[in-house]
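Note that one protein chain is taken out, while the other chains of the complex remain in position.
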Amino acid sequence: MVNPIYILTLSLAAGFLLTLIDKSGRKLSLTVFYGILSLNVFIIGEWFYRLTFLNTPTVIINTAGFSAPLSINLQLGMQEAFVLLFANLTALLSAVYLFKKFKETHISGLILYLIMIVGVNGLVMTRDLFNMFVFSEILSISTYALITLTETKKSLSAGFKYMIAGGIASTFFLLGVTFIYYFTGNLNLDFIHLGNFSNLGFISIFLLAIAVFIELKPFPANGWALDVYEAVDSGIVSVIAVVNSAAIFFVFYKIMPILPQNFLNVFGIAGVITFFFSNLMGLKQKNAKRLLGYSSIGQIGLLVASLIFTMHLPRSLMYLIVGGFFFNHLIAKAGLFWITGIVKKENLKDWNVLKNNKPLLVLFGILLFALAGFPPFAGFWAKWEFVKMLVHGKMFFVVGTILLGSLFEVIFLFRWFTLSIKGDEKTEHKNISLELSKMFPTTIFAGITILISVLIMKFFYDFNWLHALPVLAVLIINVIDFLPSKIKGILSLAAVLTYGYLIYPLESNIQLFFGIIFIIGSAINIIGTLNRKGKSEGFYGLLLMMIFSFGNLLVAITYLEFFLSWEFMTISSFLLILRGKKAQKASMLYLIFSTAGAYLMMVGFSLAPDLVSNSVLILSISNVSLPIAATILLSIGFMIKSGSLGVHIWLPEAHAEAESDVSPFISAILLKAGVFGLLMVGISYIKHTPSFDIFYWIGWIGVLTAIVGAFLASFQEDAKRLLAYSSMSQVGYIVASIAILSHLGWLSAMYLSFNHMMFKSALFIAIAGVYYRTHTRTMYEMGGLIKKMPLSFISVLIMIIAVSGVPPLSGFGAKWLIYSSFIEKGWYLQAGVLFFASGVSFLYLYRIIHTIFLGQLKYEHQNVKEAPIWFIIPQYIFIIGIMAISMFPNLIIQPLNSIAMRYFNSSIIIDGYTISSSLGYWNGNLVMYVTMGVFVVPLIFLMLFNGRMQKVKQFNIVYAAERPESPQTTHVAHNMYAHYRKALGGWGKPRIWDFWHEVSEWSHSLADSIRQLYTGNGQTYILHIIMYVIVIYFISGV
Amino acid sequence: MIFSLILGFLLLIIGLYGMLTQKNLIKIVIGFSIVDTGTHIIIVSIGYLSGKTAPILDSTVDLANAAKQVVDPIPSALVLTAIVIGLAVTALMLSFVIKLYQKNKSLSIDDYQELKW
Amino acid sequence: MNIWIKILYAVISVLVVTIYGLTLGGIVRKIYARVHGRYGPSVWQPFLDIIKTHGKRVSISHGYMFYLGPIFRLAGGLGTYLFIPVIFGSVVFSNFSIAGDLLLVMYFIFFGQLGMALGAGEGGHPYSPLGIARGLSQMTAFEVPFSLAVIAIAIQYNTFNLTTIVAAQQGSILNWTLFTNPLAVVAAMISLLGMNMHPPFSIVLAPQEIPIGPPIEMNSSFLATLQTNRGLFTAAKLILFMNLFFGGATNLPIMIIKTFLIYMFSVFVGASFPRFRPEQSMRFFLKWPTLIGVASIIFIAYF
Amino acid sequence: MEYLLNKIKKMIKFEASIKQRDDLYFITVKKEQLELILSYLRDNEGFTHLAFLQAVDYLEDNKFQLTYMLYNYDIKVNLGIKVYIDREKAEMVSIHKFWAHSWQYQRELHEMYGINFPGSPRVEESFVLEGWEEIPPMRRDFNTLEYSIKTYYQRPGRSTNDPAKYMKEKMYKKYAESPKIRRDND
Partner (left out) sequence: MDKKDIKEIEKQMKLANEGLPEKERILFSDVRPTTVAPLNKYLENFLNWARARSLWIIGYGTGCGAMELRPLMTSRFDMSRFGIAPRPTPRQSSVFVIGGYASIKTIKRIVRSYEQMQGPKFVIALGSCTINGGMYYDSYNTINRLDYYIPVDIYIAGCMPRPEALIAGFNKLKEKIQTGECEGMNKYAENFDWYKKNQKQIIKDWNMPDYNW
């Protein structure tokens, strides 16, 4: 047990001695240097352990033999120890990172570094205001000096601006300290109370607080900080952004008790504003380090806000929120700054060098996900609890601003991420040199991030191990990534089935039903991925992560568990989409919309009342009366995932650009997660119908989605895009029939969900097979493939009949149920629109089968073969499924009927194979037999009585007595429904796309115009600071 | 005391004005220095009580009544530290200016704004 | 009932209606000729044509989907017909209407069209998909007023069951949907024009622009199959309309008279109008008939 | 019009000008002058329409005569510009730059007379004579009857009658004598 004062004195002493030690060689001085830093960490670590786990009381060290207030006292409590441990660890690792630099530079660098650490440590521990000033000046001066380690014009000028701004701030600080002394006669924080101040005295507190606050870089008085982040060496900047910020943040925390509430509110709001605007401006940023700078500033703003708004909460919760943000932000930020130093690329577009560097990419990914606040990292939990807290406190404006800011942050961070994975190929690929000294600290920090998330999940929330399974899956598959992909695929298949078996005894049939869609559907689709050659690194991990999160949605008990699985699902599907060749834009769109949806859901869940029973969410939600706002927000969140009209624009991109064997998962299964969620909202809704009928409007949205999706699908040239829009349209049907909120409606929604899972999987896999052979998705480039790929053709044929709803296949059942339910409910016009949509669906269905399989075979496809067996197997499994439920509809109708009966009175009668509703009846079995009969009889007739039949080839056509020029010009495929487009006229314009495009343009140009504030001129920055002080002064109304 | 307080604030504002209006880096540093000085004057003036002596325990000050006879010693102590720190900062600023001038042969702050937005 | 007797009845019913449908086609050609001031072919010309095309000694096929296309088409016609109760109260002509209701019939219409479209598509001729694209587009358009009319009927009779709908119209001529829900009938009759593809909605076959469109490559027996279907399918559609809007039929002569009159409507319109362009045709259906259909729903549901 | 011809004459020296009718004139120019005069007439004098371009084979003179028939919509006058080119080395500058549609005439002339128009679009493509292998059939040295007999399996027993004589003898004796109905060339 070492006296904590030694961490100050040791460093200080070493600092002075180093000049001497260096005479006997740099090696020795480096040893001493790192020794001291390690020792610091060790001492603090020990203290932290004692204070936290052994409940040792807070240590107070009085210097100069007197007790406070006569002398300066240092305090080391748990909080101090936490911050110090963290700061010293970062300092140590930063020093390791700077190893090369320290080896070459003048010894003063080492000394300054040590002095800076002294400043930080002192700043954290001291309780005396003036002492704080001294330590902060030590810290500042050493930092200024450290900046000169790299003597470039940029770093020097940034340093100069930093100094001026810092000088102004410290002047305010000094004035504040002086006046506080004047008014209270005391400088020790422990002895200053709010009550001591008169009205005039508040100015002194204000000066003090604003000085500290300016050091925390509030918007817009933070131009200097941005310049420093951009210009200074990565190693140093990570210290500035992390260690310094942490210390100053802690100072703010220390002086908070003496600040009056109205100050705090103003600072809290200012923090939120900083968070919002810096993230907004980050949108426009192209320089990696400056981008991190914006993010950094924003996060500090959020930290301050969270600190202020959570003060009244129980300690543990507050520690989770503030600590979560603190930890998450600073660790991730340090790591990312280090990575910028390793990559050494300024422009984000040049970051695609990372593509070839897996270890660095993994680190980068972990830190970025942590920074953006995705689970399982600390920021996620903090954000969840923070939003919940704010919502409970009815601070909706703050919630909105923070979430919007977070969304901006996600956008620019992941634009960076996706650019580094999928950036332009044009830039040259230089391999990045991975120096051990630089990689080591980064790796450690990434490790710590993961460790902390594990700790939170285990100790704070105590989740079922199932909920860690998605992450575990990624880790395990990464461990065995050296295996060929076939083996991994089979293992994954086994894992999925095992998982299904594990969660099998489900509490209710509705879970079981969605379980079949999620788990069995995925399992069959995995067969399609077995066609992969090579290793396909990382693929199966993400796939398993996604499938497990689907499953976890079913068994989630609390809102948080549900939301956690939801976010896992989003992450994994995002990364899966990103694996596509040109998926940068598509995956970004997907992520933006998903994140926005997730945030809405977060607020929605926060608004929701507590659960009363301890069963799975889908069941217990029926006892919960969701408020209208929660219902709306949750519905929008789920509808974003299911691609409803208005928020559908991510859907075609994501489906089209994902790898072709991933698309079936996204379309057939991922969209069903949205359906599942919406059904969940509906379950609560039917039991507690509020006055305002939200689901009526959801019904309309669903109906319009169906029609618009169908039209858009008809106008596509890209096969996968067509199928994507088709999915949108079909899910529109599902959403609309959920919104009916009747027995028949839900029956049809679930029936169609199941059907859609099967036919859309099969269609996407069939297209995957075609793509695999022809290497094109553009439909008019294909044609005539029926001769080459008959098995795929048959599967597509059966599936499009199933989609279109033509009897005798199961699609008709869905249509019958839907129309019956709509008429029964009295939604006549909606039913009319759906009729229209189902008519339009013929357009795209014919288009996809004709332009790919019929018509003229191209020269380049004369030698293509049937799709690989791995694509054929799942298709035919789905065909068997479709045929089975078409032939024997009771197989599916009866169980679904029982599920829907849980919530509504049954409105259908099942008698043998005849299913009757109040409106009509339908006997799928008989229809099948009759259809077979009427089909077989003419067939036999034709076979018997047809004359001599000659099979001819593709060019043996009547071509107005000419001969066809080439297959390309003879194949009618391009812009097939041009006349329809013409007929639609102005209705055919992509308005929604335009709208979102405008939103994007608008926010970017707003960001651009706001960031003009930062002119780069030091004097402007001073002016900003002074103006900021004045404005805050007036707002806080001292 | 009031006079010196006002003087301090006046210097502070003059310094700030100089920092905001002068383009020359050196002049900006001078402005900063003036601000610093202003601050110091303010500090000292707060602790000053008219008619009292310096807080040095020597023969003129009675040890028992020292608290009544001398001005508050803490501001003076503070100001000493602050002066030292201010000096260090000013020196460092000037060294930055020198380095900037060596590198770019310019002392105008307008020439150092390529870092922006 | 014994299933074999049921099948026997169905065969009888199909034969009768096919013969009727083909004769109807002949009559229409005769009428067209007389409108033109010609003598015209004999009423039995469709039968001769079918025998001739079927009697071709050779045929060509572009592949198995091409082969199956006409069969799909005929199966579509047969199925559509077989799911409609033709004559109210008749056992022989009740067909397999126990298998499903109006929705089944409406969707089974697509079965043949889709199959034919696929078969024609494999023919590889550029005019086939062109015609199909037009046909499908027009179908989406004329289905709108028709489906609105059907919804109006479903609201009116509160059922999709065709037999019930016919039963509700029995008794007096004033019980017909034609009089109880005239707007729906107007909408549906306009869409019947599109369904029958007579001018002005004959954009699919359009002999001058895209020589008869989809079946351009169809020859010999395939063509004969299509011709047979044309008779049957036309009759099936007419019977559906008769059941929905004109009180159904209680015996064969009434059915023949009613369907003939319904058909004459589209024939006379067809004989006196030139052809629309595709986009004009679609726009037409999506405008006035749709509005009438919506009006019929509003009228029947809320007044 | 005369004024115009004089004006052109001042510009270039052309060989002859013929006035066929009030609204039809011909001038004969040299091969090299053609482009100049066409561009002048088109741009300055309002002869904006190329009515046709045709050729006559003067086998005896060993020349082809090309006639570019221009039309002026304002004064409603046809002006034919005749150019004589060498028959052996039949080549003429292409005027598709002036009138885009002239490629079609030139293609036909190329096929029928074997006149070459370098640079004219699609000039090598066959027009009517797909796969023609003989000398161009419109050249007068091509014996079409001989070719026909050689190639097209003449049906034996075919006889030719002079229509006028035949009519006179057989059918419409009265009308055949009437001078009103007689025509010279049929």
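Read from first to last, the chains carry the letters A, B, C and D; within each, the first residue is number 1.
The definition used in the following text is that a residue touches a chain if its C-beta (ideal position, glycine included) is under 8 Å from a C-beta of that chain, and two chains touch if they have at least 3 such contacts.
Keep in mind that this is a model prediction, so the values were computed, not measured.
Considering the entire complex, the omitted chain makes contact with A, C, D. If you put the hidden chain back, the residue from D:26, D:84 or D:142 that touches it is D:142. Although one chain is not drawn, the whole complex shows that of A:487, A:628, A:958 or A:1027 it is A:958 that touches it.
By the touch rule set out above, subunit C reaches the unshown chain at residues 29, 33, 36-42, 45, 48-49, 51-53, 55-60, 207, 211-212, 215-220, 223. Looking at subunit A, the residues touching the absent chain are 859, 862, 947-948, 950-956, 958, 961-963, 967. Even with one chain removed from view, subunit D keeps its contact list with that chain: residues 126, 128-134, 137, 142, 144-145, 147-148, 151-155, 158, 160.
In this text, only the chains that are shown with their structure count from here on.
Taking A-B and A-C together, the pair of chains sharing more C-beta contacts is A-C.
If each chain is reduced to the centroid of its CA atoms, subunit A and subunit C end up 53 Å from each other. Subunit A and subunit D have Cα centroids lying 78 Å from one another. Within the complex, the subunit B residues that touch subunit A are 12, 16, 19-21, 25, 28, 32, 35-36, 39, 42-43, 46, 74-75, 78, 81-82, 85, 88-89, 92-93, 96-97, 99-100, 103-104, 109-110, 112-117.
Of all residues in subunit A, only 130, 133-134, 137, 140-141, 144-145, 148, 151, 153-154, 156-160, 163-164, 167-168, 170-171, 174-175, 177-179, 181-182, 187, 223, 226-227, 230-231, 284-285, 1011-1012, 1014-1019, 1022-1023, 1026 touch subunit B in the complex they form.
Those residues of subunit C lying in contact with subunit A across their complex are 7, 54-65, 67-68, 70-72, 74-75, 78-79, 82-83, 96, 98-104, 107-108, 110-111, 113-114, 117-118, 121-126, 128-130, 132-134, 136-137, 139-141, 143-144, 147-148, 151-152, 154-155, 158-161, 211, 216-217, 220-222, 225, 277-280, 282-283, 286, 293-294, 297, 301.
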